[in-house]
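First the structure, in the form of structure tokens, and then the observations on it.
A single protein chain has been omitted from the complex, and every remaining protein chain is retained in its original position.
In this document, chain identifiers A and B correspond to the written order of the chains, with residue numbering beginning at 1 in each.
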Amino acid sequence: MGDLPNDLKYTKEHEWVREEGDGTVTIGISDHAQEQLGDLVFVELPEVGDSVEQGRECGVVESVKAASDIYAPVTGEVVGINEVLADSPETANQDPFGDGWLLRIKLADAGQLDGLMTADAYAELIAAEAH
Amino acid sequence: MSLIYQHSRPGRRAPAQAPLLKGETGAIPERFKRRKRAALPELSEMQVVRHYTRLSQKNFSIDTHFYPLGSCTMKYNPRGGNQLAMLPGFLARHPEAPESHSQGFMACMYELQEILKEVTGMQAVSLSPAAGAQGEFAGVAMIRAYHESRGDAARREILVPDAAHGTNPASAVMCGYEVREIPTGANGDVDVAALREVLGPQTAGIMLTNPSTLGVFDRRISEIASLMHEAGGLLYYDGANLNAILGKVRPGDMGFDVIHMNLHKTFSTPHGGGGPGAGPVGVSQRLQPYLPVPMVGRDGDDYCWLTESDCPESIGRLSAFAGNAGVLLRAYVYARMLGREGMPRVADFSTLNANYLLKRLQSLGYEAAYPERRATHEFIITLRRQAKQLGVNTMDFAKRLLDYGFHAPTTYFPLLIAECLLIEPTETEDKETLDAFLEVMGKILEEANREPELLKGAPHTLPVKRLDDVRAARELDLAWSPAKDG
Partner (left out) sequence: MLETIGVDSIERLFDEIPDGLRCGELNAIPEGMSEMDVGRLMDARARQDGVAVCFIGAGAYDHHIPAAVWQLATRGEFYTAYTPYQAEASQGTLQLLYEYQSMMTALTAMDVSNASLYDGASALAEAVLMAVRANRKSKSRRVLMPRTVHPHYRRVVRSIVRNQGIELVELPFDPEGGHASPEALAVHAGEDFAAVVVPQANFFGVLEEVDLLTDWAHANKALSIALINPVAVALLAPPGEWGEQGADICCGEGQPLGAPLSSGGPYFGFLCCRKALVRQMPGRIIGATLDLDGKPGYTLTLQAREQHIRRSKATSNICTNQGLMVTAATIHMALLGPDGLERVAAACYDNTAWLVESLSRLPGVEPRFDRPVFHERVIQLPVVAKGVLRALAAHNLLAGLDLSRDYPELGDGCILTCATERRTRNEMESLVTKLERVLSLQGGAPCQLQPKDW
């Protein structure tokens, strides 16, 4: 397993969240998630302008053998999506914490970020799931 | 192998196959007309026959290979069923032909309904669902109609064991239900304590297979039925594994309220490379008013159709006409040849074959998922040890079997057993075939130890090697077009 970036927050659905400091957050799936799913063949994302609600489905990542929902880690409005994934979904396999990001959300409630996991807590979760 | 399109030449025809005279169509206004001919291939009759004969030879099939395919009941399909279902009188009957010109066909359908009632212990049967999944849909829709007719709108939840077929939750959702999974106990039976906890006024019903997809008979089924009925819910029986208990124990007697049967499994109609199937539904008394139409009824000496006007509370119609009639005729022929005394023999020999395979596989060094349980007509082997120690997985074993001329068992299902093979030999295989399969399984285990690369690269002897599924899904190529051949 690769190192977990410490500056990110994580969810139990294996997503990461990065605060951009301008009231928006960037969201992606973790290295662990992409490894479990295998080669991604399709990523379905909401449209810019859609509103998403914490804990609700807002997209799908699909490999040959599995399709997994993306749950919005926070409530807010979609202000950006990663267009690269439409033609090159494998980017989320190759660089899950960087170029393979999924979408950017304008936060409705910054307080929701406090409920997310730290890198250490997430590492423990993965370790626990392995048993 | 080249595509049919690559044999095509402009203007080539099989002229005897179409009307010789060109009809006059000048009166059709231009705006409705097709401007450019469809890019269908242009070939002689011989080219077509040769191409598709050669294609057929690239298939495994029951007529040529053993399919120990768990949960699919790939038994031999008697040829008599095909010949008799294709008698000209049956093929030529229009679905809207009057009853006066349908009594022979309807007699077969009526008697098939009666046979299926008896074999399942249900009160009434409708033959109309076109496949198992449509039968499931019909079954759950009837459960919903029943609760709604009692004004019991609070029942929003269908329970499904975690080992269930994927169609179960999908069908429940199509009927507007929420799905709640219930866990399986360590011995393979439903975890009754966990079931008790989730039962309540929101429970509409439960969908079960018994024997379950784990290849064991749920011994507490009567208790589960009582609990469910006390909670006000109904029990749905997924008939995928009916072969195991034919003539031995009946879903109706176990307390089930509704059942679908897969005639392409238990009643030996062909799989046809993925359909057509037939998924008749049977119900207990309280669900009878909701059965899908049409059905065949009796009016004195005559058979008559029962349709929407006869069954006002029916969940309705699921196919334009009366379901997959030709499949139903084949199942009827099979049931008549088998007869009353043949039904339990199906369960006897499918169970004997499965238990024999299981025992011998265990002595070869394969690990049973439920070693303390009796196998039913199928059982599960887990390759988790081999996967861990040798780095070869279930898929590698499956693909290597193909090299030896055996279709692979069902792989990676049920989902809750790691690296599993679900094996169902069926009653129509002889001991020599089972022994040949065992010999190969022994050989593959040796290869896995000695030369694992041989498995990982398998199959080696088929028309193609392992296919790139990722490429298929990323770079979708779903139809040929002239541009593709430059």
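Rule of thumb we're sticking to: contacts are C-beta pairs under 8 Å (C-beta built on N, C-alpha and C of every residue); 3 or more make two chains touch, one makes a residue touch a chain.
Just so it is clear, the model here is predicted, and its values are computed rather than measured.
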item: Identified contact with the non-displayed chain, of B:185, B:316, B:365 or B:391; value: B:316
item: Residue among B:192, B:352 or B:368 touching the omitted chain; value: B:352
item: Hidden-chain contact residue, picked from the options A:13, A:44 or A:77; value: A:44
item: Interface with the undisplayed chain - residues on subunit A; value: 41-42, 44, 47, 62-67, 69
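Rule of thumb we're sticking to: only the chains that are shown with their structure count from here on.
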item: Subunit A and subunit B, separation of their C-alpha mean positions in angstrom; value: 38
item: Residues on subunit A engaged by subunit B in the complex (per definition of touch); value: 39, 41-42, 62, 64, 89-90
item: Complex interface listing, subunit B residues touching subunit A; value: 469-470, 472-474
